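All protein chains but one are shown in place.
For subunit A:
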Amino acid sequence: MVLLEARHIAKSFGHVAALRDVSLEVAAGEIVGLLGENGAGKSTLIKILTGLERHDAGDILLDGRSVAFSSPRQAQDAGIAAVYQEINLIPERSVADNLFINRAPRVAGLFINRRQMISDARALLSRYGLDVDPARTLRTLGLGTQQLVSIIRTVSLGARVVILDEPTSALSAHEVELLFGIVRTLREERVGVIYVSHRLSECYALCDRMTVLRDGVVALTEATARLPRARLIAAMLGRELVERSRSAQVVANDGAAAGSSDNVLHVEHLNWRRQVVDVGLDVRKGEVVGLAGLLGSGRTETMKAIYGAVTPDSGTVTIMQHRRHRATPARSLQDGLAFLSEDRRSEGIFSHLTVAENLSASMLRRIARWGIISRQRRDALVSEYVSRLGVKTGGSDAPISSLSGGNQQKVLIGRALSTDPSVVMLDDPTRGIDVGAKAEIHRTIADLASHGMGVLVTSSELEELVDTTDRLVVLDEGRVVDTLATAGHHADDVLAVIAGMQTAPSSAPAAEAGAP
């Protein structure tokens, strides 16, 4: 019995089509995985289903009847509830209070019956397999457990369709198991679940069916049992999977290179939360190394942990044979390691400031004497980088916000290069920029390498990554799963490797063990 059905949904923001034609259905007692890379349209679809956005075209049917929600409240009343990553509870109150906000059992309709509430809460928690004392203050629980409480609260409001948006990103391995327990209980209770996650192993362990979005359309809908990982990944990346033998492409992971004097960057046993797991990699002088992997595989987190933008839990980073302790971005730059964030808008540009101010932001100390910045030296360096990188600007005093995305990115690359690094990490440098600027950035990367710089780069487009790198380090769920040379290979080869690896015996048992 189909519970909730979205038919041919389309939604545009201005000229940008977020969803072009998306259909999705959830039956009672079914868990549907919703997957897709960034910008595929997942969050827009969820917002439409929960009444946060209105769709331009298409129908939403609940129990076969057409519905239209103009507010999240209406969607909730109709039985569609969503759990987001943020926790919307009151930390200072007890677990029971939080579970029964606004609907506590009362005596004479006036006074909260605490004993009744506590025992109701205990029953509710144990029904979903969560062993927590309902009288405890929420704040004293771990964040993951708080999130589980939040999920139980949402599903206990009588929801018939529950949407879980990246529910496991803050959870420990044990808490993920508890979450799976909750979701399976929901399935037994005939609730329909839409499960959004980047973690493929979770989807395989939990979902009955998977729907993959790409560029605002459904790229694939298939029952989990009939869906090999390779096909799923191919659909997410928008590629046809070509079967090739794997052994031919993989280069033996060169342990010999680890101590090589050619290494400009050497990383060992790097860990950060659960998102960077025992990562080791090398970048040699004049080499372009790509960090490949699906969204959520830990590419950005790995770079940030190396750079010191987040503090790694353990591991060592060696730059130019110089082993570092307690890295910070400032020290990384001093040691010759520069980093370009993928989030240009909030971590890259200073939007109110000029091109010159943005470009010179990391070299101020070098062009200052006694703390006074030399205008002359700044202008000289700025115009050097503007012409070297081909930044199209109305003058170095123009505000950075007047530039196109591609030119803003060139300014930020100029900022990274202005520190004269021996190795530079570029996190998805061509994201959201036009084709011409893309090609120029590719040329710049090749040029840097030919001058002996080491480059570590990511991209959301696998083909681009293969074409522009010498070697790929493949990440999956925070781990390095393999290293392979890209020279002379096609993206399909690499895709086969990535996909093949993810069904390799080493990673499969964990997923199978969790499967029902």
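Heads up, the rule we're going with is that contacts are C-beta pairs under 8 Å (C-beta built on N, C-alpha and C of every residue); 3 or more make two chains touch, one makes a residue touch a chain; residues count from 1.
We adopt the following convention: contacts and distances are computed from a predicted model.
Chemist: Which listed name, "Glutathionylspermidine synthase", "ABC sugar transporter, inner membrane subunit", "Pyruvate dehydrogenase E1 component subunit alpha" or "Dihydroorotase", is the one UniProt assigns to the chain that has been left out?
Modeler: The chain we cannot see is, by its UniProt record, "ABC sugar transporter, inner membrane subunit".
Chemist: Among A:G238, A:P329 or A:G390, choose the residue that contacts the chain missing from this document, as touch is defined above.
Modeler: Selected residue, touching the omitted chain: A:P329.
Chemist: Which residue from A:A28, A:A361 or A:A485 sits in contact with the chain not drawn here?
Modeler: Candidates A:A28, A:A361 or A:A485; residue touching the omitted chain: A:A361.
Chemist: In the full complex, which of A:R415, A:K438 or A:R471 touches the chain missing from this view?
Modeler: The one listed residue touching the chain not shown is A:R415.
Chemist: By the contact definition given up top, give the residues of subunit A that touch the hidden chain.
Modeler: 307, 309, 329-330, 332-334, 339, 341, 346-354, 357, 361-362, 364-365, 368, 371-373, 375, 394, 397-402, 415, 419
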